[in-house]
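Only one protein chain is missing; all other protein chains are in place.
Think of it as A and B in the order they're written, each chain with its own count starting at 1.
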Amino acid sequence: MYKYASPKNFYALAGQLIPWLAGLTVLLLAVGLYLGLFVAPPDYQQGESYRIMFIHVPSAWMSLFVYVVMAAAGAAGLAWHTKIAEVLASACAPVGASFTLITLVTGSLWGKPMWGTWWAWDARLTSELILLFLYIGFMALQASIDEPRRAARAAAVLALVGVVNIPIIHFSVEWWNTLHQPASVSKVGTPSIHPSMLVPLLLMALGFKLYFFTVVLMRMRYQILEREKYSHWVAEVLAAEK
Amino acid sequence: MLEVINLECTRGDRALVSGMSFSLAEGELLHVIGSNGSGKTTLLRTLCGLSRPSAGEIRWGGRDIRVLGDEYRSCLSYVGHNDGIQGELTPAENLQAAARLGTDTDAAVIAHALEQVGLTRFAHLPTKVLSQGQKRRLALARLLVLTKALWILDEPVSGLDARSIEVIERLLAEHLARGGLLVVTSHQGLAWRAKTVHRIGLDS
Partner (left out) sequence: MSAPSLFAAARGVFMRDVTVALRRSTDILTPLVFFTIVVTLFPLGVGPGPNLLRTMAPGVIWVAALLATMLSLGRLFSNDYADGTLEQLALAPHPLSILVLSKILAHWVLTGLPLVIISPLLALQLNFEDQHMWILVMSLLLGTPVLSLVGSIGAALTLGLRGGGVLVSLLVLPLYTPALIFGAGAVSARDLTEVHLSLLAAVLVLATIFAPWAAAAGLRISLD
């Protein structure tokens, strides 16, 4: 198990896993979308427009999951000084930010028919917006530091500070929302889950997870080549690919 | 008392120093030689504990400096490229501030330190009006206020005139004679007066 902490072995292992993960991802997303968009019945309150939930909800779960993975990888990099952990954290960030962006856009699209506006400062969406800023901050900090080791370690500290703050931020935004929104305005509520809705939802969630693994492994392979560019095995790999 | 075993220092994923081992005892001097960019400053900062080595161990009195932490730092004085002085404070105030972080000291010691580096006249002017060479001498005066066993100096006499260099050479010799250890980089040739002078070259 520990031999995969070496960048060279990890590179090879990731290369083998990626095609399988990619295939599974496409399969799960296709089945999930088919079931969600065509097979699940329309919601008695929201009609057809609720179907965007099948993208919105798994995206929201992923946006938070990826941040936690990013912070955990950062912590591992700080504690054990392993390049793989640092590369993992760095690879997660854009993927997590994308999921956050998708959550915000789909949340806005979902809310338009109900609220009449594109944005209504709903507590959950506001928290997601702040999460997006946390991701952007992480990526901006890494991009501003030329020295890769310092960049990874500084961003890891930031991610850890962020992960500790996320519950506090979420609590304060919920608090703020209940103070300022009159009770009559409905939140973007998940409709009561019918079993035929649950299955596609979970399939989409799983599909998104596998998508995350696929893309992160691909990004990690690229970054490993970049960070190990002075070593012999990288020269061999690049020569072999010519 | 200072031992370095298989040290590797990396910057930007590239090893500047690798497989370095040496040991330094009381009264001994280590002169690090290398061209610009060869890793001299990185090596010195790693010896101080400011930078973390990518491999190897540094031991003080037989124990790893990472384990010793504050105990190691209480035995060490570092003068790097920057002088480590603040322009708004007077030389006396700068030394006072340095003293409060290290050994407790009184005004007499500070006055004596300033006298030794020839800055008594300027003791109560803000440091920003001093010349480059005078600021460098103030930075080195810090070594006299904190009496530490290990001195790590990065280009200590850069910007100094011949007479000041002689003064510094004398101070370094006195430190070594008292049983102190010295790690130093210097482009200029200095007259070393130590029991043993080790040399390490970083260009290879």
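In this text, a contact is a pair of C-beta atoms (placed from the backbone, for glycine too) under 8 Å apart; a residue touches a chain by one contact, two chains touch by 3 or more.
Because the structure is a prediction, the values reported are computed rather than measured.
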Identified contact with the non-displayed chain, of A:A154, A:L206 or A:L225: A:A154
Going by the contact rule already stated, which one of A:W20, A:W176 or A:Y222 would touch the omitted chain in the full complex? A:W176
Which of B:V4, B:L43 or B:I85 sits in contact with the chain that's absent? B:I85
Which residue numbers on chain A touch the omitted chain? 130, 133-134, 136-137, 140-141, 144-145, 149-150, 153-154, 157-158, 160-162, 164-165, 168-169, 171-173, 175-176, 179
Listed in rising order, the chain B residues that touch the chain left out are 48-52, 70-71, 73-74, 76, 78, 80-89, 93, 97-98, 100-105, 126, 147
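We adopt the following convention: only the chains that are shown with their structure count from here on.
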Where the CA atoms of chain A average out and where those of chain B average out, how many Å apart are those spots? 48
Chain B-touching residues of chain A, taken from the complex the two chains share: 81, 146-149, 227-230
Over in the complex, which chain B residues touch chain A? Could you list them? 10-14, 52, 54
